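Structure first, then comments.
In this view, the complex is presented without one of its protein chains, the others remaining in place.
Up next, chain A:
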Amino acid sequence: MGPYTCKECSALQIMEKSHTKVISNSLTNGMSIRKSHFNGIVPPMPWFGMDIGGTLSKLVFFEPKDSIVEKTEDETQLLSNVTKYLTKNSAYGKSGHRDEHLQMDNVKICNRVGTLHFIRFPTSEMNNFLELAKKKGMAASVSTVCATGGGAFKFEENFKNELNLKLCKCDELDSLIRGLLFTVASNNNECYFWSQCTADEQCSKQEYTFQYKKYPFIVVNIGSGVSVLAVYGPNNYKRISGTSIGGGTFLGLCSLLTGCNSFDEAIELAANGDNTKVDKLVRDIYGGSYSKFGLPGELVASSFGHMNSKEKRAQVSREDLARTTLVTITNNIASIARMCALNERIDRVCFVGNFLRVNPISMKLLSHAMDYWSKGSQKAIFLNHEGYFGAIGCLLSFDERFKE
């Protein structure tokens, strides 16, 4: 992986719109600000971090809660408008949504203290978003927004034309790691795992103290597609694998098979389905377990393996199909993650990404697969802010503390 580059957001461009003044060092609590591409210049409020993925766009908004007065009237006014609009509502337009339960208080960024708000909307609604942002005047005094994800490239022109906003493009994996490390360090109860995941009834969510300063560990980011990263240090990671079979595949197939229209609907269906009517299990082939190779009878031998039979097709429900799609894709991700971890000789695997949102079925399956095949030596770790790390990392990109 090459060094982090964010050429677009050079201080020069920020200073072009001259009403921003250099924030003095007087606010620092003894920490010296090192030179970086922001050159110590912190952009005016409001602060956003955006991660425009293939399916979902994630927006992180920093609401200052300290008593510091903004530099200009405009800035203060705009910040107040935006804050009011975003924090008074939890739904925006038809499909924008704020995850209130994820809100992070007392967060310190660039020597400001405040609250982080987390908002998401489908990337397909980008035009409506831009329209709304324009209407609300969100970009009136801002010249640049930090953005990551493929959409930062794809929609660059739209931002410029609609909002006269320059996107400061950050690499998505850099942002992901930065956001993840920051969140884990800021939140004591960010991480958890599923205990006793082999027995469904007893399986429960347990807090996990993640030794985030201890390297290496694996990060599996499950968005539309999947990336597998091995993290060796705060600025040292590599993408070791990935697959195109991810959250987008789940939603796409589910929608084709069941007619559902949203992720939440698909997960709801899956929660009430039974994959053993759709999958061919080891016992369906061998009458029991394939003991010679230690394969239990309940193990899925062939995902969707029953579905070429007309009789079997007549017996399955939409729920069963949704469940099977979820199980198939999750197990496949588990296999790849597990082997990547083995090949890298790393035992801690963090699963993140919006595929895991409201999706305990997948989390339990992932936990079970890691635990079962590694005989307990590998650990599946989950994080509460599952899909937002890219956006958080993006917001942090002008904070010196997170740069080398």
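Basically, a residue touches a chain if its C-beta (ideal position, glycine included) is under 8 Å from a C-beta of that chain, and two chains touch if they have at least 3 such contacts; residues count from 1.
The rule is simple: contacts and distances are computed from a predicted model.
S.K.: Absent chain per UniProt: "SUMO-activating enzyme subunit", "4'-phosphopantetheine phosphatase", "Glycosylphosphatidylinositol anchor biosynthesis protein 11" or "EKC/KEOPS complex subunit BUD32"?
M.R.: "4'-phosphopantetheine phosphatase"
S.K.: Write down which of A:Ser241, A:Thr276, A:Ser289 or A:Ser317 is the residue touching the left-out chain.
M.R.: If we include the chain that is not displayed, A:Ser241 is the one touching it.
S.K.: Touching the absent chain in the whole complex: find that residue among A:Asn331, A:Asn359 or A:Gln378.
M.R.: A:Asn331
S.K.: Among A:Leu257, A:Ala270 or A:Ile346, exactly one should touch the missing chain; which is it?
M.R.: Within the whole complex, the residue contacting the unshown chain is A:Leu257.
S.K.: Sort through A:Pro64, A:Gly137, A:Gly305 or A:Pro360 and give me the one touching the missing partner chain.
M.R.: Within the whole complex, the residue contacting the unshown chain is A:Gly305.
S.K.: Touching the absent chain in the whole complex: find that residue among A:Cys191, A:Val278 or A:Cys394.
M.R.: Residue touching the chain left out of view: A:Val278.
S.K.: Touching the absent chain: which residues on chain A qualify?
M.R.: Within chain A, the residues touching the omitted chain are 1-2, 5, 53-55, 122, 124, 149-151, 153-154, 156, 171, 173, 223-225, 239, 241, 243-249, 251-257, 260-262, 278-280, 285-287, 292-293, 299-308, 313, 321, 328, 331-332, 335-336, 339-340, 342-343.
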